[in-house]
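Okay, so here's the structure we're looking at.
The other protein chains are all here in position, but one chain of the complex has been omitted.
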Amino acid sequence: MKDGTQDIAKDGTQHVATDGTPLLDVRELQVELVTEHGIVRAVDGIDFTVGRGETVTLIGESGCGKSTTAMALLRLLPDGLAVVSGSARIAGRDTVADLAAARAVRGRTVSLIPQDPMTALSPVHTVGRQLGDAIRLRHPALGRAEARARGIELMRQVHIAEPERRWKAYPHEFSGGMLQRVLIAIALAAEPELLVADEPTSALDATVQAGVLDLLMELQERTGVAILMITHDLGVARIVSDRIHVMKDGRFVESGSAPEIVDAPAEPYTRDLLASVPALGPWDEDKQPGPDSAASTPKVIPHG
Amino acid sequence: MPTYLLRRLGQSVLTVFLTLTAVFLLVRLAPGDPAAAYAAPTASAEELVRIRGQFGLDRPLLVQYGIYLRDLVSGDLGTSYSFHSPAFDVVMDRLPYTITLAVSAIAVTVLVAVPLGVWMARRADTRRELGANILTITGQSMPDFWTGVMLLTGFAVVIPVLPASGFTSWGGLVLPTITVAILQFALVSRLVRREMTTALAAPYTTVARSRGVAERALVWRYALGNSAVPLVTAVGTRFAALLNGVVVVEVVFAWPGVGSLVVRALETRDYPLIQATVLITASLAILVQLLVDLLYPLLDPRVRLGKAA
Amino acid sequence: MAEPTDAPLLAVEDLVVEFPTAKGPHRAVDQVSFTVPHGGSLAVVGESGSGKSTIARALVRLLTPAAGRILLDGTDITRLPERRLRPLRRRVQMVFQDPYGSLDPHLTAGEIVGEPLRVAGTRDRRERERRAAELLDRVGLPASAAARRPPEFSGGQRQRIGIARALASRPDLLVCDEATSALDVSVQAKVLELLRELQAETGVAFLVIAHNLGVVRDLSTDLLVLRDGRVVETGRTGDVLASPAEPYTRALRRAAIDPHAVRGIKPRAMLTAATAALSAPTPS
Amino acid sequence: AGPTGLPGPGTLTLGLTRSLVSLDNKLNQFDAAVTVQRAVRQALTTLGPGLKPRLVLADRFEMTEPTAWTVRLRKGVRYADGSPVTVEDVDTALRMYGKVNGSFLLGLFPELPEVEKTADARTFRLRTERPVPILDRLMANIHITPADANKPEELQSGLGSGPYRVARANSGAGEYTLARNPRYWGPKPPLETVRVRYVPEESSRVVALRSGELDVVDTLSPDAAEQLTGLPGVSLERGDGVRVCQLFYNFRKPKNHPLSDPRVRQALAYAIDGEALLRDVLADSASPLRGVVPTNLDGAVETGSFTHDPARARALLRRHGADNLRLTFMWESGEFAGDASVMEAVADMLGDVGVRVTLKQFQPGGDILKWRQGRGGDWDVIGNGFPSPTGLALTCLQGMYAGTAEKERTREAFMGYVFPKIADGIEEASVEVDDAERQRKLAAVQKAIWDTWPALWGFVPKTLLARRGRVRDVGLLPTNSYDLTAVHLEG
Partner (left out) sequence: MTTAGIPTARTGGRPSAVTARDLARATATRRRSANRVKLWAGSVCTALVVLPILLAQLLPLPDANDQELGARRLPPLTEGHLFGTDQLGRDLLSRVLHGGQVSLTVGVLAVVVSGLIGIAAGAAAGYFGGWMDAVVSRVLEAQLALPLLMMLLLVVALFGSSVTVITAVIAVAQWPEVARLTRSLVLVEREKPYVAAARVLGLRGLTILARHVVPNVVRPVSLVVLLLLAQAVLLESALSYLGAGPERPFATWGRIISDGQDYLTTSWWLITLPGLVIALLVVGVNLLGDALRDGGGRTSRTKAAKADGGTA
């Protein structure tokens, strides 16, 4: 789809696409939640941008406001709960100020990959139906059969084996990893320019996590989609991001390129976070020249 | 699945059988004498004895029960004392009315209470929702007799647009239907509200919204689809209960349903008629519940038959 | 308390657990054998669905195995009826994965921790309260915690209550079924620290279940790798992690992303390798 | 029927209070049903205005001997299917009625007559063992049906010789549609169709009448009558009925019980404010009882009346050592209109003279018969209604006061009322062939009964019927029925 974005520099500092405006431009975003126990400021004035083809990660411990940020961008926080101020321009339209803009970008310019794949799909509708809905929203002219063909193609793209059979399956018949892939397929159905991935792997076990992340990166390579990644796992952040913003209590405490943040954290909070990751210690493959051998193994293998 | 069905059917048949046995015993243990209810108050003791003999009530209880079962197996539900015709026929004369009223009342309930519940879920905690809530509760808590007669007076006398009683035309169905439905509105709309509130707050709704699904589809497809099981359970239970008839409403609207029939049969101690009515309506009600059970897997693919959720 | 004999604290022999499904019985645990010595610690790792929790549940007899034996200090508890099992239950305790669901929300922390004491026959309420306070203190909760109820605690704190409850029975073996996987990294680190201290102090044996290799590293001396209900590899934890012998174990090891080990910008190859190895067909 | 269920111009719609199970009367004791039953099935005679017998299928019905009546069938009478009404049919009908167990009608007959054929095919004699001077009235209750279709049970088929035939019937629901019988032997009835509906709830019947959906509703309660009075388009008909409602004493009390003393029974009666009950509780829908049976019955006489004098009641009770009485009153729901209110009001009145009353209400189908017979439990006063569908004082007296020691052995004497002299008196009157003599004997025995103070209080409910204005000539009889062939519709 977006060919022009393929030329993104691998240099993490460059975050502006060739046309000069970032895809996502967040300024002074502040989210206040009106709860029963008073007003909670979940996001406290953050600024960041995501350029085309870039991966930007928000990292921080549970409850620091990562998901709230993502939801606020898409105006998905219930009106009765959140008061959002500041601005968030997606492809030039401010979704904070303009509900219509938010509606227009949802499912078209931006897609969300939700935090918990197990609860993100309606349990009483088939996967095919939910994927088909997403496709037909993007391409209203498509008939049922065409949408199905396209959906099956998408499922194949996210490495779901036997997509024809699975089209009629219900979410509970899938494993967590597969569901996450379905959700990615649904997100891709929108042919988005920006993917908001809210902890796409924390509900999954480590082995499945690798597959999902791999898939996301593969997609980015192929389509040049920009990704706003949200995670509390430094390992994940390190491996997929161009830039990382470390979040604490609704504010950024540290921002920088992925290697900077992980290899040389400046803030004690970041260092704490890093220290909490249980060390695995060295192993025999560390001594080897690198994972080149692994990279040569066939990439597309049915998983799940 | 077939084994499950067979087992459920077997259990249901057993339930009907035990139910019937209980009724058989209870009506005979309760004070009152079918012969006395049948005969004129001036009837002589001798005559009463003859009548009891004619009804077969002079035999030991166990023998009566045996005969009853034997006849039952051969499809004979006995002859009604007061109608002097096969009890089965008497019930069948009335059953269509009961089913008509039950179906239409449930249909109206669903058509009104579901949208109302959805509306309440979306307007949760507003003053208007509170108003609707109070209104439905009040409707439910006024005696049904009162509701019926008020509707009658309103729509058959003050603004005479509907017939007052009986089922002489389809218009005659309107008022009894509304009266029965009013009793269910509060319950069903509150259930829908509760379910919809949960479903609308569920992650899959938010996620669906995030991919641009229209609000209307969110509500009617996603949220309602996920509320189907409890809704169908509640509606199915109500429907099953309505198949026993709604005595007061039947009386008020001169609706010849089985509810007033069974009460009348009790007043005349018409044992065969009581037993036939119970057998037929209980079988129907149990069948409805079985169907509802069988429906679950279609409404929610996670439910597997024979497994408690 | 049974005195150490030559027999291990726990011996599992050819354990088989099956679940009935629509398509016939599903064998979730298949011929698994292992032992845990007194004061020892064994970790069971494997990907999701490999049968780890099933083993744990069989050990505490929340499930009855289809075949095989579970010997606790030489006593076969595999098929003991609940009545005979009850006196032995206190010796094997469990810390559950879900810190939110595993505590009865309507009891106070003090009552929860005191419950095993009641089971053990401590009739005196004051005595129970005193012991509960001790235990809560031991797991690092303030004295005021005893009167509060679970919903008022954070996940990490709740997991501590769960640990205190398990300890109250003075168990010989503590089964930790993913006791920290619901917690975020910083909290997880603290709970792991607590478990380590407890073992050092009380000498309780551990059976640690995890899918995160990092978690087991400090907590166990021995490691057992499970795949599709079968044991793939066993050995000393350090050895297995440092040089896994089996391809599957290698793949697991590779899938664990260690931020310290990542080099370069977006090294996708690291992920690809892990994915590929794990998806290889199961030897069956 | 239109959308609002309004009947068409040629259709009369009746709303009955009770479900009509069949159009036969072998067991049915429900008076208003007679209207419909007789439109389909006819008897030899019927009771006309003034409760006088009138000829129907017979054109001659005469007592030719003390124990035999000569009857001749009207020429050309036939059933709806065209077949003629024969003597054989009458004979079979009598035998079939005789075989019914527990029939109320049978109880009215001292004995069933035998049919004795004569040379003339249309003429026969009804012969009895002992004189039955009222046979012409009694025979009004025997419906004649083709012999081979007759059975000793209520007939479900609707074949009869009446002006109407059954076009549609749902006996389970109590709904019938009657159409004109094209072969009717008599003059063509004015109504095209008669629809019979079962509307059990009074408020609904009233609403349906007001909305024009029902044309006639019978057996109204006082309150409903009050409501309908003065409404445009609705007219009320009322008249004295043939039913007597009494608060009857229990005559099975031990000798030393205060209620065994007629003076105590009389004293209690002074406590009852009958006027207030009639005016306020029964809303003028009943007349005071001035005898031991309704005084409009043939042969009934006024024997006295109930007076209200609480002070006297109190004094008398004290004098006869019956102060601080505790009485149990029982009745069956629906025994008479306003039953519960009457009983509650009476209890209150007795309370005012120091008598404490416990009320015991029975449900239909319940055990009241057992209690009445003294097998259920102890009671003192029963609220009871007793009808006289023959319009004769005699049958009423026989039913209530003719208890004998022999009958009482099986507890069949009415409330244990056994006074041999009275029973003999009634018996004598019943076989008295001479009219004047019979009336004299009846009067004497009624006086004697009154002096035993059998009831605490009594009244005669009026027959009450409401009709739409377009319905004309509903000649409501004291028996609470009317002749459908006389009714016609206007406009």
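Each chain carries a letter (A, B, C and D) given by its place in the written order, and its residues are counted from 1.
FYI, contacts are C-beta pairs under 8 Å (C-beta built on N, C-alpha and C of every residue); 3 or more make two chains touch, one makes a residue touch a chain.
Bear in mind that the values here come from a model prediction, so they are computed numbers and not experimental data.
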Contact residue for the chain not shown (choose from D:366, D:389 or D:403): D:366
Residue in contact with the excluded chain [from C:26, C:86 or C:263]: C:86
Chain not shown: contacting residue from D:59, D:226 or D:240: D:226
Contact residue for the chain not shown (choose from D:280, D:378 or D:437): D:280
Touching the absent chain when the full complex is considered, from D:24, D:175, D:202 or D:483: D:202
Hidden partner interface residues of chain C, rising order: 57, 60, 62, 82, 86-87, 89-90, 92-94, 96-98, 101-107, 115-116, 119, 154-155, 162, 165, 169, 187
On chain B, residues whose C-beta touches the chain left out of the figure: 11-12, 14-16, 18-19, 23, 26-27, 29-32, 124-127, 129-130, 133-134, 137-138, 140-143, 145-146, 149, 153, 194-195, 198, 227-233, 237, 240-241, 244-245, 247-248, 258-259, 262-263, 266, 274, 277-278, 281-283, 285-286, 289, 296, 300, 302-303, 308-309
Touching residues on chain A - with respect to the absent chain: 30, 32, 34-42, 44-45, 61-64, 78-81, 83-85, 248-251
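To be clear about the criterion, only the chains that are shown with their structure count from here on.
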Computed distance of Cα centres, chain C from chain A, in Å: 32
Intercentroid distance (Cα basis), chain D paired with chain C, Å: 88
Chain A-touching residues of chain C, taken from the complex the two chains share: 47-49, 184-189, 192, 211-215, 217-218, 238, 241-244, 250-262, 264-280
Chain D - residues contacting chain B, complex: 1-6, 15, 19, 21-22, 27, 29, 101-104, 107, 153-154, 156, 170-175, 197-201, 203-205, 207-208, 210-213, 363-367, 369-370, 399, 410-412
Residues on chain B engaged by chain A in the complex (per definition of touch): 201-213, 217, 221-222, 225-226, 228, 299-302
